[in-house]
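Yeah, one chain of the complex is gone here, protein chain that is, but the others are all in their spots.
So, chain A:
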Amino acid sequence: MDGTKVAPGRTAGLYAGAAVLRLAIFTLLPGLANLLTGRVEVSTPVTSFKRQGLFLYNRNVSPYDGGVYHQAPLFLPLFSLLPSFSSFPIFTYLLYIVVDLLSASALWRIADSGEAGSSALFTSPRREKRWSGFGIAALFLFNPFTVATCIGRSTSVFTTCAILHAIAKAVSGAPFGAMVALSFASYLSMYPLLLLPPLILLCYDRQCPERAINSGFRFAATCVATVAGVLAVLFQLSYFITGSWEFLPSTYGVQLTLSDLTPNVGLWWYFFIEMFDSFRSFFLAVFWLHLSSYVGGLTLRIRRQPLVVLTLLLGIFAIFKPYPSISDTSLFLAMVPLYRHVFPLMRYTFVIAAVILYAAFLGPAFYHLWIYAGSGNANFFYAITLVWGLGQSLLVCDLMFAVLRDEWEVERPEMVGKEIRQI
């Protein structure tokens, strides 16, 4: 894999293969699609396909009545434009497949830009050793987690697509496009807003020289203003669609207050089931602050490689956000192969792979034991989600270690290949 040039035939083949795989599962195994749609690992209250307020919306009733639908209002016109799911499901399938392919193409562009290996302020000595965009896109498209998310028709694929496009726009020197894409991602699921600081840095580093804004402060202010403007427009549109502002508490409010405690693969639900009521609001704030406190520290520490910060933050969000699913993990795992060049520096690759596989296989089994067989209890499932979180946090830590060591070896060339001790 030399990377840069791929024959157009291979590109088409990859996309066609991924599309055919998904379509085959949709049409030949419709039971599997419906099963995955209901799995807690795939669909959370804020991304579930089944919990769409489409029926209410098409009958001119507010979709947020009844407290089941917690997603952004702009999904409703999108899905009501499609022919009815019950009679022509193929259009919905095609929509999801197209979104996945778009995500893959954005990832491909990120990989081809080489930003992972050499950013504006830092060039890794190992950057030659990398996978091509084709390989990274293929890893994303044929990742079982990605496929399961697509088959489960979780609406988080739209967020994934928006985030990947934001990064792709940023590395190709289009700050405005990046900000618009990030606004869409934030509008859909709120948490991507935390990616704004590293994304601004990434845009700043990759600006086109002829249209560059040199003052960092002015650049950041422009970016923030863009995001605020686009979000304001989106909110206004949502207001026109639903006729009231009640979508705000039932979409973002639910994420902030965690009022729906359906189990998922994250760490929040069990904690807040057990929480004393009088401390609930305090610990909600603590969890959100914990989630957002990484942004500043990581952005400062790895200032020279903003893409690394984005990747690590995506991994942290997949562990610590209120309603995570395997789709967040699949997004993180899509970004990790960009750092093929630091893989040799990682120390626990085997452990990480084993733990993630272990949790991926035992998680559904324990959930079954708890909910259906009744021979286990909630602790079974929670324990396995802890293992799942452990696996991902190991991967985040190890990747961070490898990237930092890579930077460090540039400063201390004499230490290459030597055993080191972390203090």
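Everything below uses one rule, namely that a contact is a pair of C-beta atoms (placed from the backbone, for glycine too) under 8 Å apart; a residue touches a chain by one contact, two chains touch by 3 or more; residues count from 1.
In this text, contacts and distances are computed from a predicted model.
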Inset, instruction - Leaving aside the chains on screen, match the unshown one to its UniProt name from "Mitochondrial distribution and morphology protein 34", "GPI transamidase component PIG-S-like protein", "DNA primase large subunit" or "RecA family profile 1 domain-containing protein". - result: "GPI transamidase component PIG-S-like protein"
Inset, instruction - Taking the full complex into account, find the residue in A:L121, A:C208 or A:L300 that is in contact with the omitted chain. - result: A:L300
Inset, instruction - Would you mind spotting which of A:T27, A:N58 or A:S281 touches the chain that isn't drawn? - result: A:S281
Legend entry - Positions on chain A where the hidden chain makes contact: 276-279, 281-283, 285-286, 289-290, 292-293, 296-297, 300-301, 303, 412
